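Below is one structure; the comments refer to it alone.
Note that one protein chain is taken out, while the other chains of the complex remain in position.
By letter and in written order, the chains are A, B and C; residue numbering begins at 1 in each of them.
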Amino acid sequence: MGVLVYLAAGWMLLVALYGLVTSRNLVHAVGCLSVAQASTYVLLLAVGYRDGATAPVFSDLAPGSRPLVDPVVQALALTDVVVGATVTALLLALTIQLRKRYSTLDPQALTGLRG
Amino acid sequence: MTQADLLPWAVAIPLLGAPVLAVAGRVLPRLGCDVLATAAAAGDVACLALLWSRIHGVSTARLGGWPARVGIVLAADRVGAGLALLVAVLVLAVLVYSWRYFDEPSGERAGLFPAMVLVFEAGMVGFALTGDLFNAFVFFELMGASAYALTGYRIEDPRPLQGALTFGVVNSFAAYLSLLGIGLLYARTGQLDLAAIGRGLAGRPPDLLVVTAFALVVTAMLVKAAVAPFHFWLPDAHAVAPTPVCMLMSGAMVELGVYGAARIYWTVFSGAGGVPHDAFRHTFTAFGVATALLGAVMCWQQRHLKRLLAFSTIAHVGLFVTALAALTPDGTAGAAVYVAAHGCVKAALFGLTGVLLDRYGSVDEHGLHGRARQLRLVGVLFTVGGLALAGLPPFGTGLGKALSEEAVSSSAGAWLTAVYVAVSAVTGGAVLRVALRVFWGVGPRPAEDHDDDQTTGEGEEPEIRGPLRGLPVMMTAVPGALLVLGAVPGCVPAVAHAITDGARALADPALYRRAVLGPPAEVRLPGAPVSSAWTVEGVALGCVSAAAAILLGAGSALRPLPAGRLLRLGVRALRRLHSGHLGDYLAWLAVGVAVLCAALAAQA
Amino acid sequence: MTARGRVLLFGAGAVVVAVFFGLSCGELPRFGATAHPYGDRAVAASLAHRTANVVSSVNFDVRAFDTLGEESILFATVLGATLLLRLARDEQVRPAPAEGVLPTTRLLGIVLLPLALVVGVYIVAHGQLSPGGGFQGGVVLATALHLGYVAADYRVLERVRPLAVLDVADSAAAAAFTVMGLAGLAAGGAFLKNVLPLGTFNQITSGGTVPLFNAAVGIEVASGVIVLLAHFLEQAVEMSGPPEGGGSAEEEH
Partner (left out) sequence: MNGPLIGVALALVVLSATVAVLTREPVRQAVVLAVLGLSLSVLFAVLQAPDVALSQLAVGTALTPLLILLTVRKVSRRSLDDSDSGDGSGDDDPDAGGRT
């Protein structure tokens, strides 16, 4: 069961890159980017997991009574979730404006920048 | 104010200035916003100049009072603080340059553009000063987010939006790759501070996880530094970004990618358990030379001025990476001087291109042929900039090139000196060709070759309404000042010595580790100083490359250079690779990571 | 490059990267292993500052500089969206038509809106005690406010959501985070230092500056996300773009 979780993160990244490379619609590409980001959450939290441990919150738990999962990776994943949400919002804003100026959203047809 | 205080202040000033400006922009007139923005930028320059002058080894600041094992420690040696100072100086220059140049939105959005520039500066300064790997990822994303919005600023023109979107997706994907690498390193060492990870890796011999983690983390740095084959996004983003943003991106942001790669290798992976020196040296010399040659060839082909300067930046990034790949204090010192001077010169050239865009609404070499004759001063400055790019001796770029050539030829091979001279000559020659054609109308008007797969500079909308009024004085004064600043390292030996002396600290991971992990005390730099003076062959090589640039520029301005059929086909194929298609760039990103992993693993 | 060529190129690169990543996953510590040195140090630091939720302690006390960077990214995105989604010269704004709503939806909205707002405030306030915090509570508050749009129509939402005030609140909260950090520098000698009295463990006032940072982040995220959604809604609901092909310089070919 162990290494499977890490491999799942790798799979999600590469399938998201496949979606990005073969995308025919920029909104779909931005969605694939957020899937690629989801792979980082899975790897970070899998690295921090501990068998038989509980969440690192002492609101209903006496400190030291039970083994705890790694709280640092959770803080990193939290920061990563925020970064993902903001970058997705910014890229979607660019996509909206791009659609107004080009009649299509297919990377194949965007021929403004070449050479 | 000890150094430990100056470090957080350097990041806090722009982070405080941006929200204040965003709010003040609603009430203050345009002049008020500009004064406020300039004050914040000047304050940051003062803070970083003070910091840079006081650093003698590595100065650290423990944020929140926590040691490096638990919290985040800001650690700056002369190179990191020097790069942050370069960023601050360029931001100040850009804000002064765009005083009356920029058609900012009025009404409640008046202060937003300078506020975004200040956030961009905070991201770059934070990235240069941080000593924590995940914190570097956060500032990498902060730099990115503000750069995407600034690049796509002109929403009425379709191309900036496409350039910004490509820039955003490629850089963000590379950042997520590096986060996977950070996850691997965290699992192995249980640390996030650069020095602590380095010490954690030293316990075991290097295995595949270390090589893969290094490749993933350094990929994001190489994408930001636009090293081939990760460089495709840069010309698209530069061709379309507003001129002040181009000045910042080419002048400082790209160089931060090179600094990030060097910092991560020296501090984390250069020890016993990391990537062996030979593997790094051969791999990154190959990447550097490939980038330099590709950048030079593509730079010579361009007719769109901003793309031409963007490919020139890529070529010079290749030279910086080759110098750093020598893994000697001399190489680091040469690269540091070269980066400092190149940043100023390239920002000046972009500023002058902005003048052409403002006057004629075009940045196309063929379209502008002979039209800018009356802009005498701008023409002279543009030519001086071209000569500086070519490495003419009194300029800092000449000194940086000389020091890098000396370091690289002693460690890797004399043929690399030929690469330095050739690349400087070709890029300098391209700029001189443009100067001669646009400002002096030399030679026949180039024939309209209608191969449609080329971005022309036509039809660019001037970035300010009503270009009938006179040229704002700042739009020539700031580039002039930046060119003078680019000459300072070459002319004033004390400045050159300060840069090179500090650069030795980057190549000394033990010193960095002692400063960050040991008790908080000022750590002095031991060892013999690095040579930073002009040498005879340095001056000679500088003159050779400058002369070659003049010959190439003047020659091709008079009549197009003869090129063999094979060369022309090869160049056409190379240019078709730069297709502007997002999928292509990401496919090349995957290939680049694969090549990096394979090359490092083969030699590890 | 043709589509096929692109996929082949990607395939070659992806296979090599997959092999390297797969092998290095094999060398990672076993999934669920018990050795988490940084985690143990973080728990010790959190208990030293009497913060019950260790993740909030790491976010707002031990590694607060990361959170400062993350909030600056959110602030940059709100500024960016305001810049990018501004009214282009060839566009005009049409006020949204009033839409009828089922009485049951309206009732549900009226009941749920205050409830959701209270839950959001609760999550922000108890950030350092129970799971949640400034960011999660802020997003709950932001999405809760849009119940007004669901339960009524766009005009009601515009009345409930004063954009100018929210813009200023977003900037003020971003500046407040940095100012509190500088206060820590002035008082305690280190940027973002926890200088306030730590209070008693598991109480709402425990953790020194952690609740304050939580509140600042809560306000910034709530107002930032509302402003962000406002720009997207304005684009989707109100703005009508230039006539097809008129504004765009891209000719059809």
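Here is the rule we use: a contact is a pair of C-beta atoms (placed from the backbone, for glycine too) under 8 Å apart; a residue touches a chain by one contact, two chains touch by 3 or more.
Here the structure is a predicted model, which is why all the values come from computation and not from measurement.
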Chains still shown that are in contact with the chain withheld from the display: A, C
Of C:V43, C:A125, C:V139 or C:A172, the residue in touch with the unshown chain: C:V139
Subunit A residues touching the omitted chain (full complex): 1, 4-5, 8, 11-12, 15-16, 18-19, 22-25, 27-28, 30-32, 34-35, 38-39, 41-42, 45-46, 48-49, 51-57, 69, 74, 77-78, 81-82, 84-85, 88-89, 92, 95-96, 99-100, 104-106, 109
Chain not shown, touching residues in subunit C: 53, 55-56, 123, 131-133, 135-136, 139-140, 143, 225, 229, 232-233, 235-236, 240-241, 243-244
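We adopt the following convention: only the chains that are shown with their structure count from here on.
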Cα-centroid distance, subunit A relative to subunit C, in whole angstrom: 15
Geometric centre distance via CA averages, subunit B-subunit A, whole Å: 28
Rounded Å distance, subunit B centre to subunit C centre (Cα mean): 30
Multi-partner residues of subunit A (each touching 2 or more other chains): 10, 17, 21-22, 47, 72-73, 76, 79, 83, 86-87, 90, 94, 97, 100-102, 108, 112
Multi-chain contact residues (two or more partners), subunit B: 134, 138, 141, 145, 148-149, 152, 155-158, 180, 186-187, 192, 579, 581, 583, 586-587, 590
Subunit A residues touching subunit C - in the complex, by the definition given at the top: 1-7, 10, 14, 17-18, 21-22, 46-51, 55-59, 63, 67-76, 78-79, 81-83, 86-87, 89-90, 92-94, 96-97, 100-103, 108, 112
Subunit B residues within the subunit A interface of the complex: 134, 138, 141, 144-145, 148-149, 152, 155-159, 161-166, 168-169, 172-173, 176-177, 179-180, 183, 186-187, 192, 235-236, 239-240, 301-302, 307, 453-455, 575, 578-583, 586-587, 590
Partner subunit B, residues of subunit A touching it in the complex: 9-10, 13, 17, 20-23, 26, 29-30, 33, 36-37, 39-40, 43-44, 47, 72-73, 76, 79-80, 83, 86-87, 90-91, 94-95, 97-98, 100-102, 107-108, 110-115
